[in-house]
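A single protein chain has been omitted; all remaining protein chains appear in their positions.
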Amino acid sequence: MDTLQRRFPEEIKAAVARYPAGRQASAVISLLYLAQAAYGQLDKDAIDEVASVLEMDPTQVRGVAGFYSLFFERPHGGYVVQYCNDLPCALRGAEDFLPVLEEKLGCKAGETSADGLFTLECVMCLAACDRAPMMQVNLEYFHDLDAATLDGLLAELRARAAEDPPRRAPFGFGPPSEMAGAAPATGANPAGSGPTGQGG
Amino acid sequence: MAENKLVTIHVDGRAVEVPAGTSVVDAAHQAGVEIPIFCHHPRLEPVGMCRMCLVDVGTPAIDRATGQPELDEAGEPVIRFFPKLQAGCTMRASEGMVVRTETEAVAEARRSVLEFLLTSHPLDCPVCDKGGECPLQNLTMRYGPGQSRFTWGEKYHFPKPVPIGPLIALDRERCVLCARCIRFEDEIAGDNVLGFENRGRGMEVVSFSDPAFDSYFSGNTSDICPVGALTTKDFRFEARAWELVGQPSVCNHCPVGCNTMVDGRFGQIERVMPRENAAVNEIWLCDKGRFAHHFASDSARLEQPLVRRDGELVEASWDEALGHVAERLAALVAEQGAGAVGGIAGGSLANEDLYLFGRFLRSVIGSNHVDHRPALLRDDLIARAGLVGEARLTELGAGDTVVVAGLDVEEEAPVLFLNLRKALRRGARVLILAGRPQKLDAEASLSLRYQPVAKDSLLAGLLHAVLAAGEASSADTPARTELAQALAGYDAERLGQQHPVRAEDLSAAAAAIVGAERLVVCFGRELAEAGLAPALEALVAAAGKAGQEGSGLLAVGPQANSQGAADMGVLPGWLPGYGRVDDPAARAALAEHWPAEPPAEPGMHAESMLAGGVKALYVMGSDPAGDDPRFAEALGRLDFLVVQELFLTPTAALADVVLPARSSLERAGSFTSLSRRVQRFHPTCDPVGASRPDWEILRDLGLRMGATEPYASVSDVFDEIARVAPGHAGLDYASLGAAPAAAPTDILLPFAPQTEARSVSYEGTAYRAGAGAGRCWAVREASADSALAWRPAGSEAAPSLAEGQLLLVTTRRLYDAGRMLSASLVMQPLIPLPLVEIGVFDAAARGLGQGDRVRVTGPAGSVVARLEIVDGLTPGLLQAPEGLAWSLPVRALTRGRPMAGVTLERLDEAGEARK
Partner (left out) sequence: MPEQHVVLRNREIPGLARLDVYVAHGGYAQLKRAVTEMQPAEVIDLVKASGLRGRGGAGFPTGLKWSFVPRDLYPKYIVVNNDESEPGTFKDHEITLENPHQVIEGAAIAAYAVGAETVFIYCRGEFWQEMDVLRAAVAEARAAGHIGPNLHGSGYGVEVQVSPGAGAYICGEETALLSSLEGELGQPRLKPPFPAVAGLYAKPTVVNNTETLANVPAILEHGADWFKSIGTEKSPGTKICCVSGHVERPGNYEIPLGTSWDELLAMAGGVWKGRRLKAVLPAGASAPVLAAEQMPGLALDWESVAATGSILGSASFIVMDETVNMAWVAKKTIAFFKHESCGKCSPCREGTWWLKHLTARIAAGEAGPDDVALVTQVVDQMEGKCFCPLGEFAQSVPRSTIERFAADYAERSAAPAPAAAD
């Protein structure tokens, strides 16, 4: 039971080092992201390993994992598609666009596509309401969705997965700066390129 | 803490004075006003989650300019009420605060919160074990809406109870998410094994520890659960709360002496609940104490006297059996003298049994061969140096220091472990002196680790450091100076070579000991067996605490009444109340109450009696044959053996006469706890067959053999004890049962009619049904000088180790394979199979792995066990818990010694030793 420690030794050290000595429990969220990447999901082994690394009781770690919405107890697709249909996005057509997305992904909200590539979830506001309909795919933002751009986008994601099998499950969420050893953080929408702020 | 300052607050017009910082809920309670609660619990930190306790709170308005309270025209302070209702559990009382609980807004809040809680509740009260003593039911009756408007079928449904641990079932539908169970395990027990998973309405209580809900205290969560979400496995569906009749009792499974309420129906025990004793167990109980009662109704209990005829034990009447015993003993005494007869008792019998046992042997038979086993105390140490005054271990805190010496507190005295955790929370310092890791290490202020073979040098070193640290404050007496000279060589440097102890830790420990306001030293069998208890007496004296109120020693014996056994003079050289056998005055004093003066020569220890020193033995509540085959052999050679027992133990099976006794659950009597608290217990269920209380058997046997005292009840026996034992003077059986005056630290009692017998559980305790809280017997005036007489022997009788051998140290676990526990079906799976523990380093050096099957060969044979690798165990040690289902008891393996050199071999599947 050292899948996590074998895969991310440096990252674990870095995460724990962020906090004062003796406060290693503060790194639990960071380690859960890493464990999710290493194990594919936060199953018992993953929880137990995080607990033993941080000297916590597995019950505490499981509690944390269960509290937050970005942690998965069960297997999920290589790409987790989190589609916002909260009020602001819904006002701009997010509910109407959902069936289009479902059809193109080949799965309903809450399900995983038959090829195991996509898990679709409807989520609450993602702080990009000005560019609805929008979604995150493995926490990467994709804005101003419409049927036409979606085709291109999904084709690109499929292509990425094909050339980079680790893209397929298990795939961990989390900031690449925290998971240097995980799949590369290339994005159609690289950070800093101005995803919002149309209005000014 | 500033909490001692008293403030006056007004609750519904009633003024009450409470320490500043008291919660409004508790303050109102003292004013006689109930503020309903769910998540709050008087023994836990307030969290304010359930919002049931919302009340209207105002505080005096302060004039900013003058800093004085504003006054209205009538000269009364102006009260500013908070715009919103406030949670009474988290709001702290302050001077002049006004609380209103009878307003419409408060009533509305209570209705609202109850309606919210009931939206998710299954309302399965007819089949719920909590029904009848359920705060949710009761508060709904009192404050709830009559009807729920949450009408459609969208309640959360879960599969009915799931085992959340081996002893506790969880019904998630019923849970109101108050977190009391989680907080209990975290704050009180220190086991982070329960938690919430998910969030919002999806939250549920879970345990992901391995094994699940891994805590010795899990049963308490079912008491304090305010609904029927957590139930104990053995009480589920057994009875309705209102059918139960509770009788106050005292736990007989360890020396802490937790107060219990034993709830029964139709003469059968249904459950054991904690009964509040603010000085002992507060309202807690360990799982052994709670679940081990099943032995009482075990079908193997002895029901009739047995007499050996033609080599077979056959049933006999009491008259026949007692007549036979009296006749044989009289004949033996006539033929071979009284010295041919000896008596051995166990330490879990009542004071009254033990007292009459000694009286019978010493005065009726005329033999001083009287002893108890296993024994911790061998003399009057506790009368000399015991904790002075009434021990209230639950009140230790800032300024106090507790030394835990040679004792694994959680395993050997679980609720003492809770007391010490609480003391730590309240700012006390706890120092551990031990030969091996234990759970309290993690929280203790300091842990000093000794080499088991050189315990006395560590104690000498600590004493040396304490004398040095105390120099400034204590005047030098000749005794101090002599001791200091004798200890001159035991400096920190020398100690560091022998023990893994750093100089700065040693001096920190000494500083904590010398600087303590109260110094409490708890010691266990490990030091007592090595003869080192006097070193601790010296420690207290060297710290200047001898004879000081609240300071002194506590002996943590192996059995519930180990202290009482010594007090009652079940020791070869000591009479009841610690008069010396060879002291004519002590004997003469006894003779006023006894048929005859006891002989002047001290008698034999149990070991010598069991080594063939006597021809006839009277054994009461002890099983030497089960403990060691050597003893079985010796017992087989006796001319006559009488055994008083609950079960046909290996010893009973060898007896000529077996007399069936009642357990403490079936009779009255008193036990003396490790804090010297004498506590009464009452009959809680029907007796088994023709069994009789031990004291009654001894009384009747005595009457047949010339004694005349016709004691009508235990009370008569106890009152005689109080006359003969100086420390017990002033105690009397009736007043031990008087309810104590309510202390402010007592838990809230329910606002419900209180009856004597019924133990409605509320807030996790059965309330006192007039059982009393017991009293501590008084120690003598201390003499610091004689206490300083201890000197290190320089070498302990350490076993010499052959090449490749390990030092086997026997240890004790809370869950053992004894009769008491194995009779409980729910406890059985928790009893470990035979195991030995080895340090990480030794395991690696020997290529051994976790769970390997090993053979341990000692001086008297060998046993097979599972190997467990333990972090932090000193190299060279092998630990074996006594009391597991060993093929040869480990104490027999070591010929009765606490330590022995042993060899260790790993076995393959076929049971062959592997290289």
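The chains carry the letters A and B, assigned in the order they are written, with residues numbered from 1 in each.
Everything below uses one rule, namely that contacts are C-beta pairs under 8 Å (C-beta built on N, C-alpha and C of every residue); 3 or more make two chains touch, one makes a residue touch a chain.
Remember, predicted model here, so these are calculated numbers, not experimental data.
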item: Chains in view touching the one left out; value: A, B
item: Selected from B:A27, B:C50, B:V619 or B:A823 as touching the chain missing from the view; value: B:C50
item: Interface residues of chain A (partner: the chain not displayed); value: 18-20, 23, 25-30, 32-33, 54, 56, 60, 63-64, 67-71, 82, 86-88, 90-93, 95-96, 124-132, 136, 139-141, 173-178, 185, 187, 189, 191-192, 194-200
item: Positions on chain B where the hidden chain makes contact; value: 46-52, 54, 83-85, 90, 108-109, 112-113, 115-117, 119-120, 149-150, 152, 154, 176-177, 195-196, 198-203
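Heads up, the rule we're going with is that only the chains that are shown with their structure count from here on.
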item: Distance between chain centroids, defined by C-alpha means - chain A, chain B (Å); value: 51
item: Residue ranges of chain B in contact with chain A within the complex; value: 192-199, 206-210
item: Contacting residues of chain A [partner chain B, same complex]; value: 44, 47-48, 56-63, 66-67
